[in-house]
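A single protein chain has been removed from this complex, and every other one stays in its place.
In this document, chain identifiers A, B and C correspond to the written order of the chains, with residue numbering beginning at 1 in each.
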Amino acid sequence: MEVLGHFNYWVVVVLMMIGFYALIARGNLIKKIVGLNIFQASVFLLFITLGKVTGGSAPIIAEGITVYSNPLPHVLILTAIVVGVATTALGLALVVRIHESYSTIEENEIADMDREP
Amino acid sequence: MEKHWLVRPKTIRLLWIVMLGVLAVTVLLQLGIEIHGEFHIDETFGFGAWYGLGTCAVMVIGAKILGAVIKRKDTYYD
Amino acid sequence: MISGLPPGLILIAGAVAIPFVGPTIRKGLVLALPVLTLALIWGTGIDAGTVWSAPFMGYAVSPVRYAPTGMLFATVFSIMAFGGALFALRSARPSEMAAAFLYAGSAIGVVFAGDLITLFVFWEIMAIGSTMVVWNGSSDAARRAGLRYALIHFFGGIVLMIGLIGHIEATGSITFDVMQADAWPRWLILAGFLINAGAWPLSSWIPDAYPEASPAGMVFLSAFTTKTAVFVLLVGFPGTQALIYVGLFMIFYGIIYALLENDMRRILAYSIVNQVGFMVVGIGIGTEMALNGAAAHAFAHIIYKGLLLMSAGSVLYMTGKRKCSDLGGLFQSMPITATCGIIGALAISAFPLTSGFISKSMINQSAADQHMMVVWLLLTAASAGVFLHAGIKFPWFVFFQKDSGLRPPDPPWNMRAAMIFFAALCLLIGVFPQPLYALLPAPVAFVPYTGAHVVGQLQLLLFSGLAFFLLLPLMKRTLTVSLDVDWLYRRAAPAVIAWIARDLRELSDGVLGGTRAQVGSIIDSMAHYHGPAGLLARTLPTGRTVFWVLVILAAFLVFNFS
Partner (left out) sequence: MIAQFPALQVVIPLLGAPLCIILRRGALPWLIALLVSWAALAMAATLLSQVADGEIISYALGGWLAPLGIEYRIDTLNAFMLLLVAGTSSAVLPFAYKSVAKEIPQDRHYLFYSGFLLMLTGLLGMAITGDAFNVFVFIEISSLSSYAMIAMGRDRRALSAAFTYLVMGTVGATFFLIGVGLIYAVTGTLNMADLAERLPPLYQSRTVLAAFAFISVGILLKLALFPLHLWLPNAYTYAPSVVTAFLAATATKVAIYLLLRFGYTVFGAEFVFNIVPASEVLLTLALAGVIIASFVAIFQSDVKRLLAYSSVAQIGYIILGISYANVTGLTASIVHIFNHAVTKGALFLVMGCVAYAAGACRLESFAGLGKRMPLTMAAFVIAGLSLIGVPLTAGFISKWYLVLGAMEKGWWPVAAVILATSLLAAVYVWRVVEIAYFRDAPADAPPLSDPPLALLVPTWVLTGACVYFGIETSLSLGFAEQAAIQLMGGG
């Protein structure tokens, strides 16, 4: 089945859409951050599966192993995960401050409070 | 209060007479001066006089007619 | 080294310095700088040609080019700056004086420009300087008229800039020289020039904005913008036939509107259009004599129009009134102002022995020499019309007519001195035309004072005078303004926009099912779409923003794969 051949891509796409849906449709700021995380996770998955070679082993030189997975995407994603964690942390910190100032974390209510008189 | 000499009716009447006299002189002067025009019309006798009088009348009346259409109170844009 | 300095820079530097010096130094400065400019212009000499070039924006620009026409205009501009400064010495605020000097300096910059880029740069600075002069009229009307003025000149600048860049792109040359109006870049350049010349239909900015300036401000305004436009037309488009028709239209437009006008300074503003029309016709005819005539007429015009506006400015300054219907009988208490005003009026009407006679005759004569009978007849009729609308109407209604009961004295000494200086110049040039003729770009073989000429002109003018007094009942002053093209952007366009905006609003209200109250004004309707909480500026929730991202991404992908 050609369409299902690259099932990893399908997983990525589905995760990405779930993430976007949360971003677009949810007014709760924390849910938005969760959506953002799912979206990012889908991209991490994309990179990781790109580097995986079927039947390949971890890239450690050892006797009798000739097929290795590509380690570079995995290394890159380590960096990206760090960035993602930092973003989440910052986002949550902002939500805390927003809650302190507005006493709500619903986007609509915040927008209503901000509307120019 | 005595009116300024220039605006007394007597002076004004005198000014009209002087002016008509000057007008006559300018036209008559043409008798002594040969005019070389580029066109025929400008060689006619007293061309400046009749042409000036005529065109001015046309312009004033033309302005009057146009004015009837485009004049507005001067507070129009305020 | 000093000879390489762009002469306009002296006045511009003065403009920068004026706000920062004390009143005594300022007075000395504003009188000395124009003289210094004149000395620099003539100290360097015509043979200097293009003095230097410098790299700018990847082109070699030549900001200083000495050429006869430019020097003639620069000379009269310096004289005007001096006379205007003398007139404004006590009444003008520092900001107004600075604006006027920026304006005058950039006008001189234009006439010395050796290339189109320098020309454009000074052209735009001139627009800024003149707008600031209008704003210094310091009334609410001045502010609004100044904004309209600025927008029109900004628009003119846009037209000119598109033309210039198109021209430079097509020819690869930035030299400012004779051009043929044969392709759209040149047409746009010509249009840009004509907007500044006050050509119809974009002429109403002159009577709209100029009379809102201060008494001294309008003296400056009358001199530079339209005359630099005449200068660039003279250098760039001599002999362009379309200009004859444009000019003739300007002439009669000016006369008719001036005849209908009640405000004395608006009368004079319309007569600027009329006089520039004569110059434009001369440029359109394009023979050596016609071009000489246009240049000489510009020279003479700046001085007598300055004089007329000084006279009108003095009346306004002393009485605070500018409507003919409020004025009259002032000759009794303002004899110097009245006399000088009459001399200016005679000069603009080209009475023999005044400067207007020896310059305008050249244009009329060149039309005759080219056997353009219709043009000649129209010009002759127009000469009579000038006497009618400016030569008699202005002094008659302001200084004579009925007695308004006003008895203001003549203005302060500096204003009187400026008027007497200019009145003397009008007469001197009229009696001794040779020095002016020597300045003209081409050698002059024209003899103004022939018997036939003088008699013909006297007949024409005196009989128009007769017509004026005979038709006086038809010219009763009314408290009116006349609609002009500016009606389109002051009344019609806003109304149309308001109408469309209202319709759009109804539409959107209908679609949204809203019951928002109808607010008629344009601003409100526009703000509906563009305001802080408007559709296009609203702080969108994050979700909708992300949605847009996806739309653009999808568009990109569709585009890419199709």
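Going forward, a residue touches a chain if its C-beta (ideal position, glycine included) is under 8 Å from a C-beta of that chain, and two chains touch if they have at least 3 such contacts.
Please read all numbers here as calculations on a predicted model, not as lab measurements.
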Touched by the hidden chain, restricted to displayed chains: A, C
Listed residues C:Phe56, C:Trp200 or C:Tyr449, member touching the removed chain: C:Phe56
Per the touch definition above, residue among C:Ala13, C:Leu31, C:Leu147 or C:Ala452 touching the missing chain: C:Leu147
Missing-partner contacts on subunit C, residue numbers: 55-58, 120-121, 124-125, 128, 135, 143, 147, 150-151, 154-155, 158, 161-162, 165-166, 168-169, 526-527, 530-532, 534, 536-537, 539-540, 542, 544-546, 548-549, 552-553, 555-557, 559-561
Footprint left on subunit A by the chain that the document does not show: 23, 29, 32, 36, 39-40, 43, 46-47, 50, 72-73, 76, 79-80, 83, 86-87, 90-91, 94-95, 97-98, 101-102, 110-111, 114, 116
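As a working rule, only the chains that are shown with their structure count from here on.
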Centre distance in Å when subunit A and subunit C are each reduced to the mean of their C-alpha atoms: 66
Separation of mean Cα positions, subunit B and subunit A [Å, integer]: 91
Subunit C: positions in contact with at least two other chains: none
Residues on subunit C engaged by subunit A in the complex (per definition of touch): 532-533, 539, 541-544, 546-547, 550
Subunit C residues within the subunit B interface of the complex: 252, 255-256, 259-260, 262-263, 323, 329, 331-332, 368-369, 371, 373, 376-377, 380-381, 384-385, 388, 400, 403, 451-452, 455-468, 471, 474-475, 478-484, 490-491
Touching residues (chain side subunit B, partner subunit C) in the complex: 4, 6-7, 19, 22-23, 26-27, 29-30, 33-39, 41-42, 46-53, 55-57, 59-64, 66-67, 70-74, 76-77
